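One protein chain omitted, others in place.
Here is chain A:
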Amino acid sequence: MENIILGLSTALLPMNLLACLGGVILGTAIGVIPGIGAMAAIALILPLTFSLDPTTGIVMLAGVYYGAEYGGSTASILLNLPGTPSNAITCLDGYPMAQQGRAGVALFITTIASFVGGSIGIVVLTLLTPVIVDVAVAFGPAEYFALILLCFVAVSAIGALDVRKNIAMILIGGLVSTVGIDLYDGSYRYTFGRDELIDGLSLVPVAMGLFGLSEIILSVRNGGTRAKQSITLRSMLPTREDWRRMGLPMLRGAGFGCIFGPLPGTGPSVAALTSYATERRVSKEPHEFGQGRVEGIAGPEASNNAAVQTAFIPTLSLGIPGTPTMAIMIGALMIHGVVPGPMLVQNEPALFWGLVMSFWIGNLLLLVLNIPLISVWVALLNIPYRLLYPSIIVLICIGSYSISNSTFDVGLMLGFGVLGYVLRRQGFAPAPLLIGFVLTPMLEENLRRGWLMGRGDPLYFASSPMAAIVLLMCFALGGLALAGPALRRRRARRLNDIPNPGGHA
């Protein structure tokens, strides 16, 4: 309790409050602008924080980080333009909602879901920090391999209706992700002697090209018709049916976020993917996913926001960064002479608890900030295409360029835009390609690491109860997916055999 008071008294210092507000506003803006992700933004403003007090600096950087996750869904819903892979999942059902004229509702739901997910994440962060730390360390290559494999199996159904097409896309995404230096032997894969390719392809241009640019090309081809967006308050409030549907998915999503967030090497994208796949699986109408289901945005948005909050657990308490963005956070603390690690909470209680309390304040500010903004964003959609689309293309070009100040990434984004267009014309969904692109390197890394640690013994991957159980779940889920259509057919036949009680036959 006294920790909370200490934290609040730190977080409510005018300077820290201002930093928090500045951070979340900047974060929201950056999240909304397609292509400029939290990582690029944090790297950009990092030098500004060097002159600030360490607590103020980290409060601001953290605000940008979780603020971007709030704002990130906006462009996904309005324009099918994700800035991060976790928001890419939001495109799947958020964009169809916008096309049906329900953009306001979708934005409202994601804001609420983000707040709920973020809040649950902070509670977990506050209460369970010591427990979760042990769990994060207990996860080795065998456990990660099993978990990521499970994610693969679960997501294979996301995308087009034809599962074979999705698997083909996942494999292509996996192939694309292998470009760059081989982590294990330092050899160069598909780099064609170009230095830009040594570090592999960046996610942002790939995602923006596949989703955003291809969408623009498609709409131009289709002559640019879309639903007129109404911007009255009533039209933006979710219906009672929407509220009912979003409750459980948000809670489940937040749960996934709290599980994957603290694990170094998975993070918000895996959390959002798992949440979406779960909602689709537990739903009675899985075929409606991808056509504007409320559950399909509420779950993933709650989970990625829970994950960004809980990602601070290993970063602060172990000094182990879960994501590249968290590595920058550690760098920001270190340059101020604050060393993240098990001693941080004891040595710097004001910083630690102040940061945690600033998360609460930040999330509240984001809620207050985002709700009124919804009408502004929705109004954007009523701008004529001939003005809107060129501006978006400029923005995503800048976003691509800003990753490493290189025109190479702009070219890459354009290339993937054309590829995305061609694929979608042929009935392939771009989402599985992106999922393959994100998950394959994780799978490969842990597979090969486990192979080394187990000295080539395949049983190493089932050597812990956790890994073994998750692997069994993979097989069960995989078997079910293969046998599913046959079972459903049989059940359908049996239902037809039952005489119709209504007698309308």
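Everything below uses one rule, namely that contacts are C-beta pairs under 8 Å (C-beta built on N, C-alpha and C of every residue); 3 or more make two chains touch, one makes a residue touch a chain; residues count from 1.
Note that in this section contacts and distances are computed from a predicted model.
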| item | value |
| --- | --- |
| Record-based protein name (UniProt) of the chain missing from this complex, from "Tripartite tricarboxylate transporter substrate binding protein", "glycine dehydrogenase (aminomethyl-transferring)", "LLM class flavin-dependent oxidoreductase" or "Zinc protease" | "Tripartite tricarboxylate transporter substrate binding protein" |
| Touching the absent chain when the full complex is considered, from A:A11, A:V294, A:I330 or A:L369 | A:I330 |
| Option from A:I198, A:L237 or A:A379 whose C-beta touches the chain left out | A:I198 |
| Listed residues A:V179, A:A350, A:L364 or A:M453, member touching the removed chain | A:M453 |
| Residue ranges of chain A at the interface with the undisplayed chain | 42-44, 46-47, 50, 136-141, 181-188, 193, 195-196, 198-199, 264-265, 318-321, 324, 327-332, 334-343, 404-406, 445, 449, 452-453, 455 |
